[in-house]
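Here the structure comes first, spelled out in structure tokens, and everything after it is commentary.
All protein chains but one are shown in place.
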């Protein structure tokens, strides 16, 4: 059934949730988006994350959307579902529901209320109990959104305590030293080796993170092929090519990662590329101005030129 | 149909959500709790607040609990339901569902992400659109939990913009000056007069707040009769009696308002008073130690003595 | 020279910094305030804390004020100086300066930037190096102002690492369980026994904290005799008397502890009691309204009556 495991690598794209211009779920665009991602070479999908506007969906819409994605993916790659919730009853309810539908695992970030190492450890022990022995899960370390600071030593203790935690989504920033420390610990056999996929700002440190031992990326970007190609170049040992590709996309990636307005940029680019029909973002959410659109057009044009030079 | 309106006054008790010792919803205790509150003279009930462990319930449990409360109340007093949600789709889903069941209105606090005056105003304009013209709602101003600071001028602008906002739940601390400013504005006719019920820490400033123009309290405390009696004494102009009663309960109220452990204290007191069968708090949540129980026993004994002297 | 050590107990009052009506340092009032505190039985003084408006003083004013206090105290009780600073150079500069003048020790709280257990431990190791082997210091645990959450286990590790940390200023809230855990550890010999003085909101949990093993209080309140008398009653085993006294002052103590406006209340009460000449608070700071003054008058009158009944 395509359970997530610690050998995961490559690019797990965090999808958007497509809406029509009137704000309804757009299932046709959902199918096109899945097809697009698979064509571009992603090795997994992650849905219902922050950038998937998960909190703006009704429970019914969430189920419908996950079902549609799973049906279209049809087992070709694993699908991870965001299951962070303010309480364990809701976390279990959502997890059971999506695992029944065929999800490969869930992703959990700590709530802002946990602060000390003891509180963090105790929280993830409860996550472990809640999810049970059969649900593989991803530990999401994203202090910018959660405000929770997890040191390398705390992450290692969570990995030791939890048999079913198979992946770390690494989004701390600065995080290169942390990434190195976690990899060093599994290299020395002090802890099991889990998959580490990185997400910093649409992969804004991807080449450096791969060098430190990341297995790939789990993040959103309207050009998933950048990450797929960078990971591939790195895997075959061609670091210069990895950097060349990365650098070509960096000016636009940087623009797409602006806090607040970034999701609107991403959806606009997906619309421009014909992936989704409408760039609609549900409230509360940003809208792009003409000046934003002009910035994007210039960056895309320059990116296309640069990629032709690299080809 | 008992719609909430701006004439609301007295004590709206924020209820706990009773569980059995094994953590299941306890509907028999729910009924007893409703009866207890009505007997003590509350003029309204508020359910699914933070202290009602709302985030720890599944969607199904929330519905079941609200339904049970509404059935037992049977129209005797208005019932307000907490409807704060990270997105408007979920807010609407919950609101429609509970209004259909017979709720009298909903209560909404701003999410931590809104910060500037403009953002706050824009957020509540969306709340207004989401709830529609038929749902009376309560503006909850509780910076300690939301981290959102709403100045008196912002609150007044929300009241001006929103025809269906009928009540302010005042929980800012310090808030006496703000309360005075809001009351002064409606006294001068600059803005409509809404009901103001206060909630600071179980009513820890209730006598002063009544003097400043509050219409009563909306908060939780295992001795709702304190608030009912203080409001009544104040209403008949007997300020000394209001303070005497308040002072008698203050040492225990203070203990019950400890951040973190407070809910466990409240449920323990409800259990001790025979209102609910079990003091069980769902995870993540505090547990009382023997030392805590000894503190409570001493404070209850002293409170009983003091009340006898006052009788 | 009256070095602070781990046998400290009783009441260390956190003083205000008196200004004239025009905002200048008022050294005559400073002398009267010192005399007043000594007469009321405090066993120590703490200056340049948050409630001492330390950040609103120039470096020169800080030195002048500390010098005046130390001269007036003249060795009768220890004087602790707040030395929290954004950097270690400034911390050392201030510490050296006040220790030269005759201070008994300094108090340090962690900066908001430290978050994980490792960061906290590493910070206090640097504090230890900065202060050197000869300066006794107080660890201030006040999450409400610092936003830093220190678990009991982290505090115990700081105490183990630092030979010169002789006191914990306990201001976490809820903190009773933490206080019990720290005392249990020293009772079992797992860590040295340090003095624990508590400060929660002007001592709003003082009786319970004494029962858990606190050695007294370090906080501000315009009626230091309350804390002195409560500690004395507790010390001679008369818990009921300790609670009676505490309860008599609680309504006013609660009012004086309002966040934001509290310092203005305290200075007003000191002025009313003839301790300082002016209740002036430097900007940015709160001002009391006529309604606030009326509240205070009522609470003082009721407190006086209650104390007469108890006498």
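Order as written gives the chain letters A, B and C; numbering starts at 1 within each chain.
Here is the rule we use: contacts are C-beta pairs under 8 Å (C-beta built on N, C-alpha and C of every residue); 3 or more make two chains touch, one makes a residue touch a chain.
These figures come from a predicted structure and were not determined experimentally.
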{"item": "Displayed partners of the chain not shown (whole complex)", "value": "A, B, C"}
{"item": "Of A:113, A:161 or A:289, the one touching the omitted chain in the full complex", "value": "A:289"}
{"item": "Which residue of C:40, C:56, C:157 or C:183 touches the chain not shown here", "value": "C:56"}
{"item": "Among B:7, B:74 or B:153, residue touching the chain not depicted", "value": "B:153"}
{"item": "Contact footprint on subunit C, counting only the chain that is left out", "value": "53, 55-61, 85-90, 92-93, 112-113, 122-123, 126, 282-284"}
{"item": "Residues belonging to subunit A that touch the chain removed from view", "value": "173-174, 176-177, 180, 204-205, 208, 211-212, 239-240, 243, 246-247, 250-251, 254-255, 258-262, 286, 289, 291-292, 295, 298, 302"}
{"item": "For subunit B, residues in touch with the removed chain", "value": "115-119, 149-151, 153-154"}
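Methods note: only the chains that are shown with their structure count from here on.
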{"item": "Chain-level touch network, classified as line, ring, star, complete or other", "value": "complete"}
{"item": "Chain closest to the middle [Cα centroid of all protein chains]", "value": "B"}
{"item": "Reference subunit A; chain at largest CA-centroid distance", "value": "C"}
{"item": "Cα-centroid distance, subunit B relative to subunit C, in whole angstrom", "value": "33"}
{"item": "Between subunit A and subunit C, centroid-to-centroid distance (C-alpha), Å", "value": "47"}
{"item": "Rounded Å distance between subunit A and subunit B, as computed from the means of their C-alpha atoms", "value": "38"}
{"item": "Touching two or more other chains - residue numbers and ranges from subunit C", "value": "none"}
